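A single protein chain has been omitted from the complex, and every remaining protein chain is retained in its original position.
Moving on, here comes chain A:
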Amino acid sequence: MAVDMRLPAVRKQVPSFSEAQEKHLVVPGDVITTDVGFMRGHGTYMDEEKLTASVAGEVERVNKLICVQPLKTRFNGEVGDVVVGRITEVQLKRWKVETNSRLDSVLLLSSVNLPGGELRRRSVEDELTMRDYLQEGDLISAEVQSVFSDGALSLHTRSLKYGKLGQGVLVQVSPSLVKRQKTHFHNLMCGASIILGNNGYIWLYPTPGQQDEEAGGYYTSLEPISLADREVISRLRNCILALAAHKVLLYDTSVLYCYESSKPHKIKNILKPEVMEEIVMETRQRLLEQVG
């Protein structure tokens, strides 16, 4: 295998634009306000009557509530978020799912669609065969049903679009880079599908054919994937990594634009710093044109 080696290079300075000055950026220990009329939100604490930041980030003000949104953090789930996660434990009547949040999420047996119809009582046999549906290490897509008081999430897969994930590639990025949108399931034009989990876990898989109603989302195809599909998925994976390295928000359009601008390069070359910079620059340009 040929290994690509390079000498250390000077880091490029990020050009500073004037618009950045409008943001109110704080670091831990910075006093945001000494006015007592404000409410303390996330990322702040009271230090002798002074509202002080506890994380480095941008100050957000909603009426009287002051929060500091850190640049990068673990996933803070909200009801309705789409997540991709990995089963870590099978317990009595529930699965534990690792979703990049600060505590493992819970998937109750009563909040999954079992094969054989929507309205089915969960019997003792179901509890005993839980491991047949999902076992440790399996990947699932799910939706946040509720948030417990300690911040742990309760998930559900009560829709055919959620459930166990079969063949595909998982890419992990920071949750703050995934843009919130109406839908997080996309069939991209380039011939692959993508699930952009709000928790920063992104699942790339070949666009499925006919869905089997009876399986209730637990059917996984083991048929070999064609080389062309695998190449598209690998290219998408590298594109997402390139966008994430340059802190571009991820959503269907940005991923697709990046995919298109990466076309002239070989898949393995996309992750080279200079190529990465070039295609991300092109993507940014196209996204700006689209907005303007």
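Note that contacts are C-beta pairs under 8 Å (C-beta built on N, C-alpha and C of every residue); 3 or more make two chains touch, one makes a residue touch a chain; residues count from 1.
Note that contacts and distances are computed from a predicted model.
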{"item": "Candidate names \"Mitogen-activated protein kinase kinase 1\", \"Exosome complex component RRP41\", \"V-type proton ATPase proteolipid subunit\" or \"Ubiquinone biosynthesis O-methyltransferase, mitochondrial\"; UniProt protein name, chain not shown", "value": "\"Exosome complex component RRP41\""}
{"item": "Candidates A:122, A:161, A:230 or A:246 - the one touching the absent chain", "value": "A:246"}
{"item": "Touching the absent chain when the full complex is considered, from A:23, A:182 or A:263", "value": "A:23"}
{"item": "Interface residues of chain A (partner: the chain not displayed)", "value": "14-17, 19-20, 23, 25, 27-29, 43, 45, 47, 54-58, 70-74, 88, 96, 98, 102-104, 150-151, 172, 176-177, 244-249, 284, 288"}
